[in-house]
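Notes to accompany the following structure.
All protein chains but one are shown at their positions in the complex.
We call the chains A, B and C, going by the order they appear; numbering starts again at 1 in every chain.
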């Protein structure tokens, strides 16, 4: 089993830029995260974007969709900012690609203490291998299908619609 | 869905005792780990043991088996030292309990830098909710049934038998 | 020997607010930092401000000056944002208080990975006990008097004027 891991940015990959005091993007932390996780699954890393999901435009989502369609692997993980993760999941879901796709991110950057990044990555990779084809979001320890997930902004958690 | 999380010890829960320089057990880190993971799944924490899995005797494994049988929850996670995790999984598996049970641990303690603890917990909890009843081990990003898993000691990874 | 540690904010004490993705102030990390440092020196913690040093106005600096004058302890540490640390040091220095005062901060927040916070605190506390009365800045492993220190913004380091 091979897994393609597509990087798009989001909170999970931000780092602290000491010259301006801002959380920004430099390069993805996933080579380090994968090594630390001691993964025996074959993971192919592909950096598509490194942007805040609030800055994601239609062309960006189209790029992600195209990459999913063209991927040789049937199992795809996508890192994504939490603010518009559900929107991207919907676009992918409605395209009915015959692959298993799990999106995930984190509430706290990997590079900041008390981060949920590693946990969410584990949850996404663990569930990816067991799910039927479709598009899902793995956050807060739950794996929810794209048709039935929303981000509750006041609580800062992903939850089923109903 | 409710999940029972049974603590038995193992590398994942060791801490550094500065008075003797040894890695030992004090109390489980899982209340902190659960909060950090921002889990929305209902997890009931139960500390059964806090021991090295090389020190685990038949009575300890019998205790774990009894607790699994009596658990009101159908989904059970068990933290466990890696050295004899497969042995405990076998005992639970042969008892044919009609519940989904996933064992996990870590190669590096949660309290030591570069730990795989959070990742493995995520992988175990994510897969637990999707697996049919049976006994599994979630390590190294894979979820393997008790009948087909061994620890490769020279590589320090869990792998299928064949 | 008693040391008064005055908190004013700055990068060193920022934390990640997951609800808006910003680095902000909540409460000082110094109770945790002091415990972690296993300090045997008597340190009295006093939170004066929790602000970015770019937001510091004359009244804030006057408050710090007043608190230094009124302090019963002759040895004072002050946490401070790096952007205007030299300005506050100058105000304190020109007042010629007969106490030893060392300002410090960090380039990366204590709560972010790879932070220099603990190192700078150690450097400040270690030198404080050996310095004659006067006002100093302890950053980048150096201890410089207020008359001869500036922040080189392009390099992100504190250095002597000449």
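The rule is simple: a residue touches a chain if its C-beta (ideal position, glycine included) is under 8 Å from a C-beta of that chain, and two chains touch if they have at least 3 such contacts.
Bear in mind that the values here come from a model prediction, so they are computed numbers and not experimental data.
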Which displayed chains the hidden chain touches across the whole complex = B, C
Sole touch to the unshown chain from C:63, C:91 or C:118: residue C:118
Which residues does chain B use to touch the chain missing from this display?
-> 11, 16, 18-19, 21, 23, 107-109, 111-114, 156
Write the list of chain C residues that the hidden chain touches.
-> 36-41, 43, 107, 114-116, 118-127, 129-131, 138, 140-143, 156-159
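The rule is simple: only the chains that are shown with their structure count from here on.
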If each protein chain is taken as a node and each touching pair as an edge, is the resulting graph a line, ring, star, complete or other?
-> line
Using just the Cα atoms, superpose chain B onto chain C and tell me the rotation angle to the nearest 5°.
-> 180
Counting shared numbers against all numbers at the contact of chain A and chain B, is it over half, same, or under half, different?
-> same
Rounded to the nearest whole Å, what is the centre-to-centre distance of chain A and chain C, using the mean of the C-alpha atoms as each centre?
-> 39
Report the inter-chain centroid distance for chain B and chain C in whole angstrom, where each centroid is the mean of the CA atoms.
-> 44
Roughly how many whole angstrom separate the Cα centroids of chain A and chain B?
-> 26
Could you list which residues of chain B touch at least two other chains?
-> none
